[in-house]
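In what follows, a single structure is set out as C-alpha cells and then discussed.
The complex appears here without one of its protein chains, the remainder shown in place.
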Amino acid sequence: MTTLTSAPPAKKAPKAEGGLLDLVLRARELSILGALVVLVAVTAIVNPRFLSAQGVEDIFLNASILVLLAVGQTLVVITRNIDLSVGSVVGLVAFTTGKYVSGDDRSVVMAILIGLAIGALCGLVNGLLVSFCGVPALVVTLGTLYVIQGIGYYIAQGDQINAADVPQSLLDLGSGGVLGVPYLPLIAVLVMAAVGYYLRAYPSGREFYAIGSSPEAARLAGVPIRRRVLTAYVVSGLLAGLAGVLWLARFGTVVADAAGGWELKVVSAVVVGGVAIVGGVGSVYGAALGALLLTTIGSVLVVLKVNSFWQDALTGLLLLLAISVDRLLALRMNRVLRKRSAHHGS
Amino acid sequence: MSGPTPVLALVDVSKSFGAVRALKGVRLELYAGEVHALAGENGAGKSTLVKTFAGVHRPDGGRILLGGEPVVFNSPADAQSAGVAVIYQEPTLFPDLSVAENIFMGRQPRGALGRIDRSAMHAKAAGLFERLGVPMDPRRPARGLSIADQQVVEIAKAISRDAKVLIMDEPTAALTGQETARLFSVVEALREQGCALLFISHRLEEIFELCQRVTTLRDGQWIASETLEGLTPDDLVTRMVGRELDELYPKQDVEPGEVALKVSRLTREGVFTDVSFEVRRGEIVALAGLVGAGRSEVARAIFGIDRRDAGSVEVDGRPLKAASPTGAMAAGLALVPEDRRQQGLVMEMSIERNMGLTRLRALSRGPLISRAAERANAADWAVRLQLKYARAGDAVGVLSGGNQQKVVLAKWLATEPSVLIVDEPTRGIDVGTKAEVHRLLSELAAGGLAVLMISSDLPEVIGMADRVLVMHEGRITAEIPREQATEESVMSAATGRYGKEAA
Amino acid sequence: GGTTKDSAENNSGSNSGSKATANPNAPIKEGLKLAFLPKQINNPYSTIVNRSGIEAAKEFKGEAKEVGPSDASASSQVSYINTLVQQGHDAILIAANDPNAVCGPLNQARSRDIKIVAYDSDTDKSCRDIFINQASSEEIGRSQVKLLSDQIGGQGEIAILSATANATNQNTWIEFMKDELKKPEYSGMKLVKVAYGDDDDQKSFQQTQGLLQAYPNLKGIISPTTVGIAAAARYISSSEYKGKVVVTGLGTPNQMRKFVKDGTVAEFALWNPEDLGYLASYAAAALSSGQITGAEGEKFKAGRLGERTIGTDGEVILGPPFTFDKDNIDDFDF
C-alpha cells in the first residue's frame, strides 16, 4: 500500500459542532427577531398606544399581505430563482376580482377562486418559461412584471373599484376576525406554517433546497428540477393571487396599480429574513419575520413622530442595519467555530 | 464470450462532443461478483464512459444492455432506478445541506405521513461512515469539507443505494491509504454480495490489488479487456500509453542555492500553529501529512489567501506583507491549489484565457490585451504539457480531469515564479503525465526554482523531495532529509508518534 | 420663472400670443385636434375629467384624445409633450406634475403655434396660455379648514394627509390651510402633522394608522386627495377610532358613498370633475379658433357652462367647490 497510511485526524467533536452550527443557521432568524423586539419595545416605551389592542392588530393586519408574498417568494428564491412579477399580479388580481364582485353582489368564494386562478396562471407562465425554457428568472419575471401590469391597466382603463361596490362579506374578510383574531394574519400564519413545515419535513420539500444549493448535484441526484421549480412559481403566483383578493378586502378602494413596486419590497423582506439570494439557504419563517420587520418599521416611524422626509431614509438605514448585523453575527459565529476546532485540534 | 450474461454492458458505444470524439465504438461488460477496472490516460474517455452508464450522456451510437436487454437512460434518475449507482470523478455535493441529507437526498427514510425521519437518517449515515472508517458528523453541512471528505461522502452516497452496479470514477484520488483500505474492504464485501463494480484509478497498484478484469482505453478507443492475472503493470501501461514508459520520479540532484522562501512561526488559530521552515533555490521540499493536517491551509496562508494570525513569510529575503495573492505573486510566489474546479480554474472560461489570467499585464501591449500573445502563450504551454484539447477557445470545463490539472500547472508555471507551491500536483493525473509533471518539477528546480510540494502520494513524496516536512494536527512534527525519508519514518511522524518537537 | 432658458424663450412665446388680437366672434374651427395629458393615466379622478373633456370636443366637432404616463413624474410627461408636438395638434391640455420641468417642451409647442391649456395642476404661468382652475386654490384651502372646524367645533389637534410631497396643487392648498388656521376663530385647532400617502392606498392607510397612534387626541384629518381620503376613511370605519375622529377633504362621491352612509365621514368637498374637463376642452377650442388669446378680461362660450371670463394670470375658475353629505351624495355618480 503505497499511499500515506494512518488513522484519520481527530475531527471536531460532532455534538458541539452540530449544536453551534445549528445556532449559526438559526441565528439569522434570531437576529431578525431580536431587531423586531428591540424596535417594538423602544416604540412602546415612547408611545404605549403602539401596543394597544388596536395597535397590535394593525401591525399584523399590515404585515399579513406582505408575509404571504414573502412566503411565496422564499420558495422561489430557495431554488436559486426570483419572481419580480408578484407586485403586478397582486394589482391585476385585486382589480379583476374587484370588478367581478362589484355591481350585483357575487359570491365571495367565487371571487377568491378567480383570484387564485389568475395568480396561479401567472405563476404557471413564469414557471414554464424559467424551468422548461431555461431562461434566466430575473429577465423573465421582469418581463412578466411589465406584461401583467400592462394587462391590469388595460382591463382597468383608468377606473377604480370603490369600497361601496365591494360586498360587505368580502370587506369583513379584510377587517373582521374570529374571536378577536383578524382573518388576514390568521391566513398568513397558516400558510407560512404549512409551507414551512412542508419544506422541512418532506423529501420533496428538501429538494427545493437541493436545487438552489447546487443545480448540478441535484441533476446527478435525479431530483426533478423542472417540476420543483415550476411548483415554486405556481405557489408563488397562487399566494400572490390570494394576496390580491385580501388586498381588495382590506383596502376596498383599488386601482390597477395597487401594489405597484412591491416586488422590491417583497424581495427585501425575504433577504432581510435571511434567505440567501443565491438559493439553498433560508426559511419561510425568517422571510415572514423580515416582512413583519419591514412593515413595523413603516408604522413605527410615524408613531415616533419622525419627520415625514426622514422616514424613507431611516427605513433604508434600518434595512441595511438589519442585514449587516445579521451578517456580522454569522461571521462572528464562524470565527467561534474555528477557535473551537482549534481546542479540539491540539 | 459464453457464460453468464453481463449485468450491464456497453456495445460499440460512441460519443463525441463537437469536434472531440471521446468514445469510438467502445465495448464493456460488467459481471455480477466482479470488480472491473477501467484504465487509460487522461482524456482517454473513462469518465465519459462512466457518464454514459450513468445516464448523464446519451451515446451517439451503440447500445446499453441491462441484463442483456437494451435500455435507454435519458437521465441520471433512469440509471439510478435501473440499479446503477455512480461515484463521479468530481464530487458534487449540496454545500448548504447536511452531510446526511447529501447522502439521502430524495431517498430519505420516511416516518409517519411520509415525513422525513431525521434520527433514522442520521443513524444510517453514521453507520455508513462507520463502515468506511471515517468519523464524520452527519449533521455537519457539506460546505468546508476537504476534497477528501467530500469524496468520502460521495462514496457513502453510492454504497447507500445498495445498487446492482456500482461505478467508481477515481474514488481514491483524494483518499489516504487508511481510507482507501477501508473502501476496498467495503468493495470486497459488495462484490461477495454479487454486486457488479467498475473501478477507475490512475494508481495501477490499486487496480491490481482490487480488480479481476481490466479494460483499457486509448484516445476513446477500446484497446483490450482481459483478466488481470498474468498481467504486469508494465503491460498495462503499454496498453494505456501505447509506448514504453520512462521512469517516474526522475529527481536530479542539485546544489541548493540561497533561501527563497522563509516561513517563521506562522499561525492561523484553529488550523495550524507555529509553522516554521525554509525552502532554498533548487530544492523540492515536500509537505506530507494526513488529510486535515493543515497542509493546504499553510499553503493558503503563505500565498495570502487566508489571513495569518501570527508569524512572517519572507520571499528572497524580502518580507511578504498582509494577505493578498497579488502581493504574493508580485514577490514571485505561485500556488497550484488543491481544488482545481473551485480554485484552480474558471470553468466557464476558455482554455487560453484561463492560462492568461495569471499574467494579464505581461500579455498586454499598452493598455490593451494582445490576443495574439494570449494565443501564443496558450499554444506554447499546451505543447509543453502535451495538453489534450480540441480548440483553445473551448471552455476549460470540458477538458478531462487530468487535462484540467495540466492547465492549472501551465497557468502558474507561465508566471515564471521563484517559489512554486503545488498542492497535490498529480491528483487525478495518469502515469504518463505524472512522469512528465515530475520531470517538469525537477527541471524547474534544477533551473533554480524553489518548490514546496504538498502531496498525499507517499512514493511521490519520497521520490521527489530533497527534504520532507511532516505535519500532524496543524504542527510540523518532523523534518526528514532525503536519505532518511522512508515510508515508515514519514508515517510515524504524520501520526504524531515520532518527533522531537511534537505537539 | 426668472432667468431660465425656459422663461427666456416663453417670454417671446407669450408676446407672440398677446400680439395676435383676439376675435370674440370668430367661429370655433371644426376638426380641432386636442390632446389631454393628465398627471398620470389610470388615475380614476383624471379619467373622469378627461373623458368628459373628450365628450365636449365632440360637441364642437373636434377630436380629442388622452395620453400620458403610468407614473406621475414630470420627466415622463415631457416625452409625451415631445411626441404630441411631433404629431402636430392644435392644443395640448396638461395637468402638470412639475410646473417647470414641462416648460421647455411646452414652449417648443407654442412656438409651433400649439395652444397650451393647463388644468387641475398649473404649470409655470409663462409657459401656458390659460389655466383652468377647478376652484381658486385659496378657496379650496380655506374651505377645507372651515369644513373640518364646523365638524369638530373648532377645537383640537388636526392633521393633513396629502399625496406626494412634490404635488404642486396639494402644497398650494396646504399653504392656504396653514394660513387660514392662523385666524383667531381657529385658535382652538392645532395642525400637528402633514403626512404623505403618495396617493398609494396602502401607504395612505398605514400613515393614517400612524397618525392616530402618534397623536392620541387627534380630532380630525384633512385629506385633500381622493386616494388619501378614501384610505383614511376606510381605516377609521373599520377601527376603534370610528366616530371619534373626523375625516374630510377632497374625494369623489362614488369613492366616499360607503363611508358617508356608515357615518365615518359627514362632509367632504369636490368640484365637479366632469365640468372641469368640459370647460378645459372649450377653452382650448376658443384659443385655437382665435376667440381668445389668454389675456385677462377676455370672454368665451363654454357650451352648457355658459360664458366664462379669463381672470388674472390667464386663470379661469370653474367655481366654488361643492360639498357632499349623506343627503345629496346619491344625486351624483362619478
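Per-chain numbering from 1; labels A, B and C assigned in written order.
To be clear about the criterion, a contact is a pair of C-beta atoms (placed from the backbone, for glycine too) under 8 Å apart; a residue touches a chain by one contact, two chains touch by 3 or more.
We take it that contacts and distances are computed from a predicted model.
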Complex member absent from the view - protein name from UniProt, among "Pyruvate dehydrogenase E1 component subunit alpha", "Molybdopterin synthase catalytic subunit", "Autoinducer 2 import system permease protein LsrD" or "Glycerone kinase": "Autoinducer 2 import system permease protein LsrD"
Among the chains presented, those that the missing one touches: A, B, C
Residue, one of B:L10, B:L266 or B:L335, that touches the chain absent here: B:L335
Residue touching the undisplayed chain, where the options are C:S79, C:T309 or C:N328: C:S79
Residue of A:S102, A:Q149 or A:S236 in touch with the missing chain, whole complex considered: A:Q149
Touching the absent chain when the full complex is considered, from B:G270, B:G294 or B:G356: B:G356
In chain C, positions touching the absent partner: 1-8, 41-42, 65, 67-71, 73-75, 78-80, 82-83, 86-87, 98-101, 103-104, 124, 164-166, 168, 171
Residues from chain B at the interface with the omitted partner, ascending: 17, 51, 56-58, 60, 74, 88, 90, 92, 305, 324-326, 328-329, 335, 337, 342-350, 353, 356-358, 360-361, 363-364, 367-369, 391, 393-395, 397-398, 411
Positions on chain A contacted by the hidden chain, ascending: 129, 133-136, 138-140, 142-154, 216, 219-220, 261, 264, 267-268, 271-272, 276-278, 309-317, 319-320, 323-324, 327-328, 331
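Just so we're on the same page, only the chains that are shown with their structure count from here on.
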Pairwise touch network: line, ring, star, complete, or other: line
Whole-Å gap between the CA centroids of chain A and chain B: 42
Chain B-chain C separation of Cα centroids, rounded to whole Å: 74
Residues within chain B bordering two or more other chains: none
Sequence positions of chain C contacting 2 or more other chains: none
Partner chain A, residues of chain B touching it in the complex: 54, 56, 75-77, 80-81, 86, 88, 92-97, 101, 105-108, 110, 114-116, 133-137, 139-141, 172, 175-181, 203, 205, 269-271, 273, 288-293, 456-459, 461, 473-475, 487, 490-491, 494-495, 503
Chain C-facing residues of chain A, complex: 47, 49-50, 52-55, 58, 62, 149, 153, 156-160, 162-164, 171, 174-175, 247, 251-260, 295, 298-299, 301-305, 308-309
Chain A-touching residues of chain C, taken from the complex the two chains share: 41-44, 46-47, 70, 165, 193-196, 200-202, 205-207, 209-211, 213-214, 216, 227, 230-231, 234, 238-241, 254-255, 257-259, 261
